[in-house]
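Following: one structure in structure tokens, then a few remarks.
A single protein chain has been omitted; all remaining protein chains appear in their positions.
Up next, chain A:
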Amino acid sequence: MRIARLAPAALLPAVLVLTGCGGGGQPAEDKADGGGAFPVTVTDARGDVTLDARPERIVSLSPTSTEMLFAIGAGDQVAAADEYSNYPEEAPTTELSGFTPNVEAIAEEDPDLVILARDAEASADQLEKIDVPVLVLDAAQTFDDTYAQMRLLGEATGNAEEADAAAGEVEADMEEIVAETEEKLGDESPTVYHEVDEGMYSATSDTFIGQVYSELGLTNIADRAEGAAESGGYPQLSPEFVVEEDPDLIFVAYPGGDAVSELEKRDAFDTVTAVKEGNVVQFDEDIASRWGPRIVDLVQSVSDAALAAQGS
């Protein structure tokens, strides 16, 4: 009984290689007036955090934060990033885990700011015990959350102006794509099925990804599913439901070279419009699961697919 309960632990990523310290550069004093005076107080997911000086050795333990930091001009302040921070290319990816952070391993990077995702919140207390300031960021629920987090990181890292400009640019790009898509779609509202995994979990308009569809004027079939409201935004749909709803577009949000063809081969799926017309699109999993500056790419790809399906 006990063994069975412990079995999932065997799935822990077997991270075996110790990395050397990611050596960062010397503090860039001349950049210090790039926006904001220190000390500065910002409000993260847990409350107020005060930073006495401009952080020069940031450890980012969430891929989204890493992308944001580089987008707002704080890239050269990032000393280390977690194992999944694979964008942009120059991000200092290490073996550090963002899900189960090892506080001693983080301390070895000698950070003056650590950015954690909400799931890793428990490590924040321990980092604060050894006097490392910590920012805990929630997963964004809306586009506005994305802009707000970029600006928050800007203030916390002394790049307020650049962050404000970057956030404004993302917002403007988004609005432009949305306006253009709405105009071209006209009165039409193609139906869309978003598939989170092979188990046919989907995402309603209450989720971040669902908001992309609703903003673009698409109709999300997951919203109509039974029990969608109680599922926390991620209801499991049945094959019958999807076939009956007959979506015009299907987005596959998980990796796998043959994920699309596997989906198309499912029983009765050959009757679905999206499959018949070849409108099953596989997302770049990283772009689809992060709420950083690359949401523009995400919205653009959804818009392209929607317009292609409509034939305009």
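By our rule, a contact is a pair of C-beta atoms (placed from the backbone, for glycine too) under 8 Å apart; a residue touches a chain by one contact, two chains touch by 3 or more; residues count from 1.
Just so we're on the same page, contacts and distances are computed from a predicted model.
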Protein name (UniProt record) of the chain left out of view, among "Helix-turn-helix transcriptional regulator", "Pyruvate ferredoxin/flavodoxin oxidoreductase, beta subunit", "Iron complex transport system permease protein" or "Nitrite reductase (NAD(P)H), small subunit": "Iron complex transport system permease protein"
Contact partner of the left-out chain, one of A:96, A:156, A:237 or A:259: A:96
Among A:86, A:126 or A:236, residue touching the chain not depicted: A:126
From A:52, A:90, A:110 or A:198, residue that would touch the chain that is not displayed: A:110
Touching residues on chain A - with respect to the absent chain: 1-3, 5-6, 9-10, 12-16, 18, 95-97, 100, 102-105, 107-108, 110, 119, 122-123, 125-126, 129-131
